[in-house]
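Input: one structure, supplied below.
One protein chain omitted, others in place.
Chains here go by letter, A, B and C, matching the order in which they are written, and residues are numbered from 1 within each.
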Amino acid sequence: MTPPTRVAVIGATGYAGATAATLLWRHPCVQLRVLTSRSYAGRNFREVVPGDGPDLVLQDGPDPGDAEVVVVALPHGMAASLAGSWVKEGRTVIDLGADFRLRDAVEYRRWYGAEHASPGLLGSAVFGLPELGGEQLGGATLVACPGCYSTAAIISLFPAARAGLGSRDYIVDAASGVSGAGRSLALGSHFAEVAEDYRAYAVDGHRHLPEIVQALGEPAARITFVPHLVPMVRGILATTYFNLEGRHIEEVRAIYAAAYEGLTFVRLASSPPHTKEVAGTNMCLVHVAAQGDRAVVVTALDNLLKGASGQAVQALNLVMGWPEATGLEGLARWP
Amino acid sequence: MTPPTRVAVIGATGYAGATAATLLWRHPCVQLRVLTSRSYAGRNFREVVPGDGPDLVLQDGPDPGDAEVVVVALPHGMAASLAGSWVKEGRTVIDLGADFRLRDAVEYRRWYGAEHASPGLLGSAVFGLPELGGEQLGGATLVACPGCYSTAAIISLFPAARAGLGSRDYIVDAASGVSGAGRSLALGSHFAEVAEDYRAYAVDGHRHLPEIVQALGEPAARITFVPHLVPMVRGILATTYFNLEGRHIEEVRAIYAAAYEGLTFVRLASSPPHTKEVAGTNMCLVHVAAQGDRAVVVTALDNLLKGASGQAVQALNLVMGWPEATGLEGLARWP
Amino acid sequence: MTPPTRVAVIGATGYAGATAATLLWRHPCVQLRVLTSRSYAGRNFREVVPGDGPDLVLQDGPDPGDAEVVVVALPHGMAASLAGSWVKEGRTVIDLGADFRLRDAVEYRRWYGAEHASPGLLGSAVFGLPELGGEQLGGATLVACPGCYSTAAIISLFPAARAGLGSRDYIVDAASGVSGAGRSLALGSHFAEVAEDYRAYAVDGHRHLPEIVQALGEPAARITFVPHLVPMVRGILATTYFNLEGRHIEEVRAIYAAAYEGLTFVRLASSPPHTKEVAGTNMCLVHVAAQGDRAVVVTALDNLLKGASGQAVQALNLVMGWPEATGLEGLARWP
Partner (left out) sequence: MTPPTRVAVIGATGYAGATAATLLWRHPCVQLRVLTSRSYAGRNFREVVPGDGPDLVLQDGPDPGDAEVVVVALPHGMAASLAGSWVKEGRTVIDLGADFRLRDAVEYRRWYGAEHASPGLLGSAVFGLPELGGEQLGGATLVACPGCYSTAAIISLFPAARAGLGSRDYIVDAASGVSGAGRSLALGSHFAEVAEDYRAYAVDGHRHLPEIVQALGEPAARITFVPHLVPMVRGILATTYFNLEGRHIEEVRAIYAAAYEGLTFVRLASSPPHTKEVAGTNMCLVHVAAQGDRAVVVTALDNLLKGASGQAVQALNLVMGWPEATGLEGLARWP
C-alpha cells in the first residue's frame, strides 16, 4: 500500500482554507501534517472552525514542515512571494488564491494594484480547472485554482467559446452567497446590512474577468461580467447570455453535451439549477435554454467547494494520479 | 374641505392587497370603506395581517359597496369579469393584477392560457406607470398597474429605448424577493426550500415580458428577460445590459438624467443600489454604468410598493389630481 | 463478508424520510431496496430531492418488498396500522414518527386526538434514544425514535433527573429551525411570513411533552416545555433551567460528565453551543452553566439528524450490532 501523501494547508482558518483542511483531513490518500493561521496560531483547529475537521493545533508562520504538497489559501499577494521556494524545494503547490492565475504580470498589476513578487513563476503555473485541460495537471508542481465566479463563468462559456457561438460575445450575470467575501470583517458582510438585501457590485469590471478571458483562450472574446451578492451563505449562480445567431437551441445543447462528456463534476440539468442543489458538493449543474433567439445558460455550484477548495482537491487528485472524485463524495444534504 | 374619497380594496389579504389597504387606511384623502377577502371574510383585517393596518371587518363577495374607487388585487382572470360593471357604475377601477395590462386579447390568451372575459375594455385601460405617460392618468376610469418586474424593467429601459440606445436590444436580468410570489402556498415559497437558495426561473420567457415590450412602445425592441428568486422577503433588482455602440457612458447618463427629470419616485444613484435601500418605500433607484463598451443599468425597488401597491396609490393620486406622493412618504427604516 | 442488510424507507420524500434514505444509501452495511412516496411515486428520488441521494425510483404503496428493516417516516397515525404486520413478518421496524413513542394508549389519544390502531404493540416498542438505554436496542424488532425536541430535552435533562437535581422541576425553552415543521405546505412555513420572524408556539403544552416525561422515567417530574420557531432551516437549541438548591455548578458538571461518559454522539462543550456547529452532523453538544443559584443547560443538535434520521440510523446500528457511528461521520461543513 502506498503511504499517504503529506499535505500542509497555509491559511487554514478562512472559509476556503478551512474547507480545504476539512476535506483533506477526510481524504483517504492524504496525511494532513500542518495547518497554519496567523489569527489563531496555538489553538486547535476545531476550536476555531466548528465541526469534525482536523484535530490539529494551528501553527503560526507559513512553514509547511515536511509536507510534500502545500495548499495555499492566503490573501492575494502573499502566495506570490512564498511559492517559489516551496516549488524549488520540490514540493507541489496548490494555490487557491489569485497570485498565479494570470499569466501576464502587467495584467496582474492592473487588477491587483501591485507588482507581482515572482513574475518568473507565472508561466509555469497550471490553471487548476480540471474541466479545461485537466490532462496538464498530472505531475504539475504549481497549480493556480480559479476563483469561484471564474469557475462558474468558464464552465458556462467554454463550450460556446470553443464553438464560436454568439460570435464570442457573452454576458455573465452572476450572484454569490456571502461566504464568497471571506471571513474578514466588513460592513458588506455585516448581518444586519446583508440580510434582506440584494445588490450588484463591481459593475465597471471585476478581478475575475481577466482570468475568465484568459481561460477561454479567446483574446477576442468580449465578456461582460457583473457579480451580485445574495443573502445566503453558500452558492454561486451564473446566468449567461449570448445570441443564437440562427442556431437551434438543440444544436447548442448538443455542443454543450459533447463538451461536458466524461466530466465527473459537471452535469447538464433539465431545468434551471438551484444553488441549494449543489450546496455542500463539488458538483456543477448547467442548464442550457433559449429565450427567443438568445441562449440562456444557467450554472450553479458551491463557491467554497467546486468554486474553491473542492476544486483544489479535485486538482490535487489529478496531479497525484488519484481518482478524480477521491474525498469529494457523499457530502450533500437537503434541505 | 373636500370630503374624502370612498375606496374599496377587493382581495385585501394577499400581500399586494394588504399593502394597498394599509397605505389607503393612512391616506389623508381617502376613506377606506370596504375590504374583501374570500379566505378570511368575517374577521378583522388586523387579525389576519399584523401591524397597524385597517381596523375593518373583511367582507366576503367582491362587492365594493358605496366606494367611488375600487382597488383590485385578485388572481389574474378575476378582475376581467368584474371590472366592467364597476366602470359602468361610474367607479374608478385600479387593477393591480394582470388582466388589463395587455392591449391585445390574443397576447393575453397566449401568456395566460385563457380567453379574456372583457376584451372590449382592453383598449380603454390606462397603463398605471406614472413615470411613463402619467398625464393620461388624470381622470382615468380603468387603470392597469404593471407588475413588479415590469416596473423595474420599464424604468430601467425606457430612456434607452426612446433614444434608440443599444439598437433597442436589451437583456434584463432581474431578481425578486419571495413575497413577489404572493401569499398562496407553494413548495417554491416553502421556507426550508427557499432559504439559502438562489435560482433562475422562467428562462424561456415570463409573462411580464409582453407588457414590458408594449410599454416601451417599440415593437421592434428585442428584450430578453430572466427572473431569479432571492431568499429575502422584499425587493427587486434589475440588472440591464445593452451595447454602447460607440457612445460614451456620460452621454448615456445624460439621456437617463433627462428622462427622469422631475420624477418624484425615480432617482439616479451614484453607486449600484441595494434593494434594502428602497425596501418599505415607493422609491426607485437607478445606477447607470459601463463595463467596456456595454452599458449596465441597475435598478432597485420594493416589489410590494413601487412594484405594486405603492405604485397603485401613486397612480390613484394622479387620477384624482392629488399630489403624487400623498400617503407614500416617511415609510423607510434601516437596517 | 456479511451480505448487506436490505432496508426500505416508507415515506422517503419528506425531510426526515429523505434524510434517512440518503444516509442509508451511503451506509456501508445497508442495501437500500425500496423507497416509497405517495406524492412522487414513479419518479426517481433524485428528481424530487436534490443532491446525491439514492438513485432509485419511488414506489407508491407502503410495501417494503423484501426489506429486512423498514424505516418509517409517515405522518402520525399511519405507522400504527402498518407496523404490526411488518413485525409479524419478522422485519425490524424503525419508526421516526410518533406512533409508538408513548407506552400508554390513553396518553396517545389525549395528545393525538385519535385511537391508537395497534395499542397491543405499544408495550413492545423500544425507545430509540441510544443514549438512554441503548443496550435494549440490540435485536429490537420495533423501535420508536423520539422527536427532535424530545431528543434535545431528554439529553439536556436525564443526568439531572436521575440525580434528582432541582427537585426534578425543569423548564425547557427550545427553538427549532423551520425544517422541523416538515415539507407539507403551511402559512407557518411560508417564506415571507417566517423570514425575519421569531415566535413561541404551543405555550399551553406540546405533544413532545409526554414522551419527555416518560423517557426521564420520573412521573413526578414537572416539566414546562415551550418551543419557538427560528428563521433558519436546520437546528434545535434547548435552554434548560433548574434550581441548584445549594449545589455548586462544578458538582452539577461532574454529574453531567459522568452521565455522558462513553457516549459517541453527546459531548460537553466549554461554551454555549451554536446550532450551526452541529448542523449536518449527528452530534449533540451540551453546555452546563449557572446563573446565580440556577443551572442553565444549553443543548444543540441538528433536528433532521440527531433529532430524527441520524438518530434512527444510530439506533439501527445498535439493533444490528454494527459500530454505533457507522454511516454517520464526516458530514460537517462550515460555514
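Everything below uses one rule, namely that a residue touches a chain if its C-beta (ideal position, glycine included) is under 8 Å from a C-beta of that chain, and two chains touch if they have at least 3 such contacts.
Keep in mind it's a predicted model, so treat the numbers as computed, not measured.
Trainee: Taking the whole complex into account, name the chains on display that the unshown chain touches.
Mentor: Taken over the complete structure, the missing chain's partners among displayed chains are A, B, C.
Trainee: Which residue among C:175, C:284, C:312 or C:332 touches the omitted chain?
Mentor: C:175
Trainee: For the chain that's not shown, point to the residue among C:225, C:265 or C:322 touching it.
Mentor: Counting the whole complex, the residue in contact with the absent chain is C:225.
Trainee: Residue by residue, what part of chain C touches the chain that was omitted?
Mentor: Given the touch definition above, chain C has residues 171, 173, 175, 177, 192-193, 195-201, 203-205, 222, 224-226, 228, 230-235, 237, 239, 241, 272-276, 279, 287, 289-294, 296, 298, 300, 335 touching the missing chain.
Trainee: If you put the missing chain back, which residues of chain A would it touch?
Mentor: Chain A touches the chain not shown through residues 15, 177-179, 183, 185-187, 189-192, 194-196, 231-233.
Trainee: Of the residues in chain B, which ones touch the absent chain?
Mentor: Contact residues on chain B toward the absent chain are 15, 18-19, 22, 26, 49-53, 179, 195-196, 233-234, 274, 276-278, 280-281, 283, 329-335.
The rule is short, and it goes like this: only the chains that are shown with their structure count from here on.
Trainee: Kindly work out which chain lies most centrally, taking the average of its C-alpha atoms as its position.
Mentor: Central chain: A.
Trainee: Among all chains, whose Cα centre is located farthest from the one for chain B?
Mentor: It is C.
Trainee: Using mean C-alpha positions as chain centres, tell me how far chain B is from chain C in Å, no decimals.
Mentor: Their C-alpha centroids are separated by 46 Å.
Trainee: How many Å are there between the centre of chain A and the centre of chain C, using C-alpha atoms for each centre?
Mentor: Centre-to-centre distance between chain A and chain C: 37 Å.
Trainee: Would you mind pulling out the distance in Å between where the CA atoms of chain A average out and where those of chain B do?
Mentor: 39
Trainee: Identify all positions of chain B at which a residue touches two or more other chains, and write them in rising order.
Mentor: 177, 192, 195-196, 231-233, in rising order.
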